[in-house]
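The complex appears here minus one protein chain, its other protein chains still in place.
Residue numbering begins at 1 within each chain, and the chains themselves are lettered A, B and C in the order written.
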Amino acid sequence: MTDVTVENATPARAKKGSGTLRHILWVLRENPVTGLSFAMFAGLLISALIGPSIVPYDPLATDASATLQPPSAAHWFGTDNLGRDVFSRVIVATRLDLVISVAAVALSFVFGSVLGAIAGYRGGWIDTVLSRVLDTIMAFPLFVLAMGIVAALGNSVANIIYATAIINIPFYARLVRAEVNIRRDAGFTQAAKLAGNSDTRVLALHIFPNALPPMMVQVSLNLGWAILNAAGLSFIGLGVRPPTPEWGIMVAEGANYIVSGEWWLALFPGLWLMLAVFTFNLMGDGLRDIVDPRRRS
Amino acid sequence: MLSIKDLQVAFRTRKGEVSAVRGISFELARGERLGIVGESGSGKSVTSYALMRILDANGRIKAGDAVYSGIDLRKAAERDMRDLRGREISMIFQNPRAALNPIRKVGHQIEDVLRQHARATRQDARQKAIAALEAVKIRDAEARYDAYPFELSGGMCQRVVCAIALACDPKLMIMDEPTTGLDITTQKAVMDLVDELVTARGMSSILITHDLGLASEYCDRIVVMKDGQIVEEGAPQLLLSAPQHPYTRKLVDATPRRGVTIRELLPQEERRPLAPHVVAETPLLEVRNLTKTYQGKSGPVHAVRDISFTIREGQSVGLVGESGCGKSTTSAMLVRLLDPTSGQLLYRGEDLAQMPAADFARNPLRGKIQMVFQDATDSLNPRHTSRQSIAEPLKRMTDLRGAALAARVEELASVTGLPEHLLDRFPHQLSGGQKARVGIARAIATEPDFLILDEPTAALDVSIQAVALNLLADLRARLGMSYLFVSHDLNVVRMLCDHVIVMKGGEIVDAGPVEQVMDSPSHPYTRELLEAAPQVPIPTAAA
Amino acid sequence: GAGDTLVAVTAQTINSLDLHRTGTNRASYAVAINCYDRLVTFGTKEAPGGGLSYDYATLEPELAESWTISDDGMTITFTLKEASFQDGSPVTAEDVKWSFDRAVTVGGFPTVQMKAGGLERPEQFEAVDAKTFVVKLDRPSKLSLPDLAVPVPFIINATLAKANATADDPWAMEYLHKNTIGSGAYKVTRWDPGQQVVYERNEAWVGGPVPSYARVIMREVPSAATQRALVERGDVQVAFDIPDKDAAELAEKLTVYSTPVENCIHALCLNTNFEPFQDANVRKAIAAIVPYEAIFKAAAYGRGAPLWGGSAEITDTAWPRKSPYDTDLATAQEFMAASAYPDGFETTLSISTDLASWMEPAALLIQEAVAKIGITVQLDKIPGANWRTAALVEKRLPMHLENFGGWLNTPDYYFFWAYQKDHLFNSSNYFNEEVEQLTNETLHMAMDDPEYAPKIKRMFEIAFEDLPRIPLYQPALNVAVNGASGYEFWFHRQLDIRSLSPASA
Partner (left out) sequence: MGARGTAIGLRIAQAIPVLFGVIVISFLLTRALPGDPAAQFAGAMATEESIEQVRTSLGLDKPLVTQFGLYLGQLARGDLGQSVSTGQPVIEELASRLPASLELTLFALILSCAVAIPLGVLAATRPGSWVDQLCRLLVTAGVSLPTFFTGIVLVYVFYYLLGIAPSPLGRLDFIYLDPPHVTGFFLIDAALAGDWETWFGALKQLILPGLTLALFTLAPIARMTRAAMLSALSADYVRTARAAGLAPRKVLYGYAFRNALLPVVTTLGMVFSFVLGANVLVEKVFAWPGIGSYAVEALVVSDYAAVQGFVLSMALLFVLLNLIIDLAYSVIDPRFGTSAK
């Protein structure tokens, strides 16, 4: 009997694994836009991972003899005012920008989820207090709050991440709160309690995962936002430190060169920035479908 | 008046074309009341949408003819169809509250139809709308004109929907499960009203339902649908007493009614003898002065007021009553998901009410008191496969792990008749009956002594309900469990339970052995309930 | 009509109409210049970069008709012109006294600047009669008269001011903050903080020739690109203080004046409080590795004047002057090898966010260059609000860029601020006894004093030997002009609108 079940269980489990993979592939194939966005994301990831080792020039190396060169075969995206290769800088910046956005979103995801889940599940005064605190953050002009935080803490990558995370927390918390709230008394929640789960387990393992699909859409929007936010901070001089290449700074600095005709300085980083944000935003629906088992057939 | 020939409807979906209706034909004479019955998904609704040409964008009539009073419904221009809808043919849908625009005054919604079909002008629209409301016997129609749907009860909403449907004196009325979601007493009142109006105006009607009782009570002729086809049609009496098609027979058999045993709901070939269950004298659960008061926004809500009863070991107790009478609240307290405001819950003499519900998860008795939920879909975590759902209580409350756990899950699946290959499916990939089985398997996983069944079959088709009820009866006999069976279907309670409790407004108004309470009801409310339930005029299947 | 209106754009914000007020920023000095008169002003000469420049060497009357200096050099007597304020009342010596009293009393920058010319207390000023005004000095100083030509000692309509003064506010700070009540060439008729200042001509001005433009609008446009577009398209006539790069490129299409700012040096400072920089060889090694040429190109786009590769021998007292250093890896390596840090070290190079446009490219190039001699440099961008405290007050930045420029155009004045112990712009914490003494001696000494030149040359020698500040280049003030003429450069680096006229005229 035991042997039989072991044999049975194994293929079942194996089937389940490939089922997930098949599901992902199906989601990607089903909607061309989603498929496209994931392909672009893969491209971004690859350039973040191996970009620094394949770029043709050292992104920090200046070259006084080749400043402000328009795009050419040697410098695909041209060079900047110090003769640095814009293409190399754009590619190398991918990693930092992804790190900033992913880290910021991860932080706000975790904290926002915990806060929102507790508020939504517990209700009562905890909910009231938490909601007021979140309202307070939301009542701030968010970009200015981020500016204030970075200005106060100093403009390091970590602080940019913290600032971005803080201003995003309310969005996650509210979303999770609402999602948890509607499932607080759902049948499967009660069933989970009947199965001997403590409140914490019910919340963490049964209710919360069901809030994931809508959160994925939020995550994708926020990933894009985080990059734009960092770029905005750079624009007003609160970005990461030079000479580190970062898209926002490159666009912000390059912006001053547009009118003088050196359009490539802002255009290419801007294009990459836009491409990344675009990719993130488009990925939302796909991500949601992937984490949503109800979309499986 | 209406003649349909070989109608076929198909939908384009991601998985290719789905044919929902595959060549049905029927005729409807002037003044005739036709019933369409069949299980869920058999194409009843789609047929009616096709007649009205209001199919979803991905659906289309593939073939066949539908002619209404000489107009070819399939070929008619959209303009003409629009003119037809509401004026010649009207529809009423299930879930009346959702069928009304939530942010528009009901009077205006009636006016919209009147004005659209030029039955009213700006000046007299209001007056005609009020007249339409009065026609459906809404009290104080003048005042209701300005009401929004959320300010009305379910029954009143359905009357408004009727008023909209009848506003332009249509010749044909299509009712798609008009009473689902309504209380049994309200259901009767609404159906009686509609029937009266339809008859009085000499209209034809089509009643779509899966309740044979309802159809036989309010229709002159019934067609039975299965998988997009009509399998049988005829007068109710004839059809019900001598069903020709096996499917019809199955349907007729499965319909709960007076004087049949639970086994007789099943198709004949599946009726194995039912092992008797033993009711001991020892009380398993004694409920004493149980009270639950919610702190609502507008003052306290007394959901359960001071109820007491006893459930003995092996006994099945039915709990009936109208929506909102406190059935679910009571069961939630018994199963220790909810703390009572006051009162005692003596489980084998131990007062469970002393333990806060929040801590009960760690109590060894947790596994002994389990529950099957009203809505199987809602009670399964959409992210868990059947296997995970069934294994959950075992993992939490037993030491079974790995292969032993898998074996136990499979055993439970086979006990509840769930095919093994369904264990790795997610709830949305299961049918209603299958979901119900998963719910039951999960509830009995820890071999509880006491099982609460909160309307476990309410969302199921009759034939599936029949199987589920029999399964429960078998399990009871096999495992010697006690049941508290919550339901509003008195016929079901009669078949499954030994004892019955009738609740109203949070109080127990009547209680006693099933036969006594049901056959010679003493309390007027019990009588009202019994009368409202549609009775299937089938002579007890002799065979 | 458009002909008598001039529109100028600048990135700077004017935050007060009163230079004496605490917190008034540099851009606001323009108001004092254009709307008020001083007793004297500087003459005009041809500027080195083209166009006109003020001439430190000649003083000309503005409100004063004439002046005499007593033989001991301690008393200066001014006779005032027949002038009237913009409300019609005559300008009297009392007004001058009240204005000077105000400048030396209110504290902050005006008081400090007055002190530089030896003007410290109200008792030093006397209104002898309506048209005669006397300044008494504690000691003769060559800086006193020029100090009266800087924007600070501007002359206010004292009667009107006093009428608007209160017990809490005896100097009518609130009133002058929002009103210009002078006798100058223009008055401010409209001030939208953060947006624009509108000047209107005072037809009765006697301080100089009546300006051509009846109306001048100074618009604040923070974006350099926008400024450039505006002036290039001719929508504005003057883009004031534009970035070097725009200046370099616009020069091909429009008239661009890039005047090297007198007595101003962009320098790399090495803080002697930090160990490696106490080592003269390290300082020299750095001076020999700095890529001057590249910095001048990348940070200044060749605008301004180079300050490297000069001759080792000092023959004149011109300042700023070229240092004897040039980029030379071998020399740098030699110095480094000779130092206590042959293997290099790590340090931080700080720049200000407010001045990033030149500091950042310069810092990046320096960072890259010094890496070649083993010095690892981390760049640190300090918020503008923090910069002054960190760099100048606390002097806690080991290696940083600095841009001091002295208003009074003498080398001793520069040394006073930038090389004397604890003085504000001595951000390197430099101390050298001989320099202290030389500076003190030369500060008030007349420039034609025979002792003056040798002492100054000695100062230069020491400065280039000790190298607390490595001169990079002399910056330029860039002004693009499209459709106007008569631009004149001033040491205060604000736009003097009085001399401007339409190009065709």
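What we mean here is this: a contact is a pair of C-beta atoms (placed from the backbone, for glycine too) under 8 Å apart; a residue touches a chain by one contact, two chains touch by 3 or more.
Note that the coordinates shown come from a computational prediction; the quantities given were computed from them, not determined experimentally.
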{"item": "Missing chain: touched chains present in the view", "value": "A, B, C"}
{"item": "Listed residues B:4, B:20 or B:164, member touching the removed chain", "value": "B:164"}
{"item": "Full-complex contact with the absent chain, from B:35, B:59, B:86 or B:367", "value": "B:86"}
{"item": "Positions on subunit C where the hidden chain makes contact", "value": "5, 7, 9, 13, 15-16, 21-25, 107-109, 111-113, 177, 192-196, 217, 219-223, 225-226, 229-230, 232-233, 235-236, 353-354, 383-386, 388-389, 392-393, 424"}
{"item": "Sites on subunit B contacted by the missing partner chain, in the whole complex", "value": "52, 54, 81-87, 90-91, 93, 95, 98-105, 112-113, 116-117, 148, 150, 161, 164-165, 297"}
{"item": "Sites on subunit A contacted by the missing partner chain, in the whole complex", "value": "32-33, 132-133, 135-136, 138-145, 147-149, 151-154, 224, 228, 231-232, 235-237, 248, 251-252, 255, 258-259, 266, 270, 273-275, 277-278, 281-282"}
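One rule holds for everything that comes next: only the chains that are shown with their structure count from here on.
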{"item": "By count of C-beta pairs in contact, the leading pair of chains", "value": "A-B"}
{"item": "Whole-Å gap separating subunit A and subunit B, where each centre is the average of the chain's CA atoms", "value": "45"}
{"item": "Length of the line joining the C-alpha centres of subunit B and subunit C, rounded to whole Å", "value": "88"}
{"item": "Subunit C to subunit A touching residues, read off their complex", "value": "223-226, 228-229, 232, 243, 245-246, 249, 291, 293-294, 297-298, 353, 356, 360-361, 363-365, 367-368, 379-381, 383"}
{"item": "Touch list for subunit A against partner subunit C, complex", "value": "60-62, 64, 67, 81-82, 151, 155, 237-238, 241-243, 255-261"}
{"item": "Subunit A partner contacts - residues on subunit B that touch it in the complex", "value": "14-15, 332, 335, 337, 358, 361-362, 366-367, 370-371, 373-375, 377-383, 385, 387, 389, 392-393, 396-397, 403-404, 406-407, 410, 420, 423-424, 426, 428-429, 439, 442-443"}
